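Shown here: the complex without one of its protein chains, the others still in place.
Our next item is subunit A:
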Amino acid sequence: MSVTLLIEQLLNGVQLGTMLFLMASGLTLVFGVMGLINLAHGSFYMVGAYATATVTASTGSFLLGLGAGIAAAALVGALVELLVIRRLYHRPHLDQVLATFALILIFSEGTRWIFGSSPLWLSPPSWLTGFVTLPGDTRYPIYRLVLIGMGIAISIALYLLISRTRLGMRIRAGESDREMIGALGVNISKLYTLVFALGAGLAGLAGALVGALQSVQVGMGEPVLILAFVVIVIGGIGSIKGALLGALLVGIVDTLGRVYLPIFFQAFMPPSEATGVGSALAAMLIYILMAVILAFKPKGLFSAHD
């Protein structure tokens, strides 16, 4: 077991974490500001990926596609907020879950109807393919490094947006007291639409970036959505800082668990059994992590509503 493998796996963990953060930040904002559980967040991820794949295929430019993906996801997010979500704010969480689950089905079947059920082709542009050699002779794909860089840049931008701008001030105010900010004369419905579109746009960006690495297909958002929920529960619902920390934690624990658990079990088991047990346990690892954290900090690492 070499050091280069460990470094590479740590990078992989961070890369997974930053992409999870893009998903989780929108989810946690929407929950923190509006008190809404949005299961359809994974659909925005899918919309972003499909829009990017379509525009990239017709224009040949990945960057244009990426812009289109973010715009499409944000636009769809705003529309969904105006048409559906708006009616759910005062409903119990169970109604919200039911309605947004219906949205998942509508988006999935709608996408299948328009694009068919075969996966779409989307790859990183040629100037981002290939790998770089890091110190210690680790080869690492350029595209994954770019993803890490973008994740960090967006985290900083989000931090500045929330701590330094008027919009951010309102978001923070909304998080701490929803009724009061409305009473103070802030146009709350415009703020809600804006926050929802922002979250959807970030999910769309994540979908587009990851779609180029994996595959663009119907239902691609749901597995990520589950992880993103784990992230915001660990981080503390409503907290951006918590989402960032939770995302990195989940990314690194998941990646390292997948690699080192089977190896760990090989120390005292026959190889084929060890890989089976190790992989099975690795699949549960982040949920065990979540349970442990919740046992000590029931509201997550950084709760917005203390």
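Keep in mind that, in the parts below, contacts are C-beta pairs under 8 Å (C-beta built on N, C-alpha and C of every residue); 3 or more make two chains touch, one makes a residue touch a chain; residues count from 1.
Simple rule for what comes next: contacts and distances are computed from a predicted model.
**Q** The complex lacks one chain in this depiction; which UniProt name from "Cytochrome bc1 complex Rieske iron-sulfur subunit", "Alkaline phosphatase", "SpoVR family protein" or "ABC transporter substrate-binding protein" does that chain carry?
**A** Per the UniProt record, the undisplayed chain of the complex is "ABC transporter substrate-binding protein".
**Q** Out of A:60, A:110, A:130 or A:149, which residue would touch the omitted chain in the full complex?
**A** That would be A:130, which touches the missing chain.
**Q** Any idea which of A:16, A:51, A:103 or A:181 touches the chain not displayed?
**A** Final answer for the missing-chain contact: A:16.
**Q** Which positions on subunit A touch the chain that was left off?
**A** Contacting residues on subunit A, toward the hidden partner: 1-2, 4-5, 8-9, 12, 15-16, 112, 117-121, 123-124, 129-131, 139, 141-144, 210, 212-215, 217-220, 223, 255, 258-259, 262, 271-272, 275-276, 279-280, 282-283.
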